[in-house]
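Heads up, the thing below is written out as structure tokens.
A protein chain is absent from this complex, but the other protein chains hold their places.
Order of writing sets the chain letters: A and B. Residues in each chain are counted from 1.
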Amino acid sequence: MPLLEAKHITHRFDGLCAVDDFNFTLAPHELVGIIGPNGAGKTTLFNLITGVYRATEGTIQFSGKEIVGQTPHQINKLGIARTFQNIRLFKELTVLDNVRIAYYGKIIYSPLEALLHIGRFRAEEKRIAGMAMELLIIFKLDDLANVAAGSLPYGLQRKLEIARALATEPKLLLLDEPAAGMNPNEIISLMEFIGWIRKTFSVTIILIEHQMRLVMGICERLVVLDFGATIAEGLPAQIQNNPKVMEAYLGEEVKI
Amino acid sequence: MIYIFQQLLNALQLGSIYALIALGYTMVYGILAMINFAHGDLFMIGAFFCFLIAVYLHLSFVPTLLLSMLGVACLGVLIERLAYKPLRNAPRVSAIITALGVGLFLENFTLALSPYPQHIPELITNTTWNFGSLSISSLQIIVIVLSLVLMLVLDFIVHRTKTGIAMRAISWDKTIVPLMGVPVNKIISLTFAIGTGLGGAAGVMYGLAYPVIDPYMGIMIGWKAFICAVVGGIGNVRGAMIGGFILATVEIMVAAFFPSTYRDFVAFSLLLVLLIVRPYGILGKPQPQKV
Partner (left out) sequence: MDKFTTTYSQLLTRWHTLTAHRFFWPVFILAGLLFSIAAARLEILDQYVQLILIYVGINIILTVSLNLINGYMGEFSVGHAGFMAIGAYIASILTVSVFPQASVNFLFPVAILTGGIGAALIGFLVAIPSFKTRGDYLAIVTLAFGMIVKSCLENIDAVGGPRGFLGMDKLTTLPWVFFWTVLSVWVIRNLVYSKFGRGVLSIREDEIAASLMSVNTRQVKIIAFVVSSFFAGIAGGLFAHALQFINPRMFDILKSTDILIMVYLGGIASIAGSILGAIIYTILLEILRPMGVWRMVLMPLMLVLLMIYRPRGIMGLREAKMFVPLRDLILVKILRQKKKEATDASA
């Protein structure tokens, strides 16, 4: 059974067709890249999958369950987590709290137990604090646990955002331009990092990226979007020489 | 039928005043994304300026109106410079609380100087024309026509002049526009001057229509005008005008057909319903969430 199966997804904003009849199947443990020029509808696709927007038409099934129409936190509970193109951490909260918030769905106690600090409260808080700390140790962010997330350097903010997403224990991780603003050296270490995450947390990953070096280096399969529609799909090497893709990026060849 | 028409005429008068105040809220909001909660009190100051000028300087209607507008506009600019400008980069809510503080200051300062309600003398000889059982007073006509003229002038300024373009540009983007050579501080001051000046004009007209004025008169009317601005779609100049007329019509009609104590209840309930149906106001557009 495919992990994620999207059929005929179409999404319109005020008549503008951001995603047009998108079809996609994802097997467990794949690492797929989505590329395409600016405004091709890549981030919109992530928003549709995670429930930020509701698809105008089409169905998305995750592990056999329909997720169109579910709220973001329900979809997250099923096992989809993401990061954002323009890092969206809880900036004024500590690094630790950023991660602890992502355990919201994993903590089991009632509001009354929370208000009076009784019952399962103490045990659960202890358990979650431990889990959060372990995650921070894995990501080598533990020394910064008490620092406000917004004051971290850019690279660490990216890292924390991925840690936060992994705290929700996803089966599928969506990374929205993780290499944005990185130099070539940083991109190489990011490639290793993503591979490591995939192995350590055994997650399936979809990646939106502009950095060809990154995409070509780690993705097993690529999907190319332009004007909301898939124009090519296949192995990185195949995509590289696809005339349609070149056209989308560089414009049509002019015959003189 | 004629009764309804008469009430509509009253609604038009009240609505003009609401709309003039709502414009001040909307303009400041549009440009600074800040709710100037002191605006209702500047409206009250307008009425008190009118009182002072009429009683102590014995001027006639037109100079009284102009001087009051000028006075309130200066006060508005002064408040912006002293109290709001230092907070332009502070959390938004600090600016709102500051505005609440400025409002309380204006109310209580006026109260300290004039503990009793004042009576504005009659500046225009009020004649009433009767058409059957429908009566129109010259005051009503002046309020409605003058408000309309002021609103048309404002609409012209905002949509047709270079200053107006600058205002709309600043409301669109506060980081890039200054780099294009738009004098932001000047435009913001001008916006405050125009917005509060209109509030002052509303104060004068309200004072003429309902001559007993007190320092707390601005609170309720200010909040209601703010609601008009929201109903129309805050930040939208034409929306503020529509909102003003809608609220006034609802209020007057409720008072005409039910006990008048139900007025606020019905008006605010309708507002809630409207906001649930159209969460961004009548002419407002939902800001697309960028994710």
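Basically, contacts are C-beta pairs under 8 Å (C-beta built on N, C-alpha and C of every residue); 3 or more make two chains touch, one makes a residue touch a chain.
Here the structure is a predicted model, which means the values were calculated and not measured.
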Original post:
Per the definition of touch given earlier, which of B:I219, B:A256 or B:I282 contacts the omitted chain?
Top reply: B:I219
Subject >> Omitted-chain contact residue, chosen from A:D21, A:D97, A:E186 or A:E233 >> reply: A:D97
Original post:
So which of A:P72, A:G155, A:P184 or A:P243 would be touching the chain we can't see?
Top reply: A:P72
Subject >> Interface with the unshown chain - residue positions in chain B >> reply: 29, 35, 83, 86-87, 90-91, 93-98, 100-105, 108-109, 111-112, 115, 219, 223, 226-227, 230, 234, 259, 261-265, 268-269, 271-272, 275-276, 279-280, 289, 291
Original post:
Which residue numbers on chain A touch the omitted chain?
Top reply: 50-52, 71-73, 76-77, 81-82, 84, 88-93, 96-97, 100-107, 109, 111, 114-117, 121, 125-126, 128-129, 133-134, 136-137, 142, 145-146, 164-165, 167-168
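The criterion applied here is as follows: only the chains that are shown with their structure count from here on.
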Original post:
Just how far, in Å, is the C-alpha centre of chain B from the one of chain A?
Top reply: 47
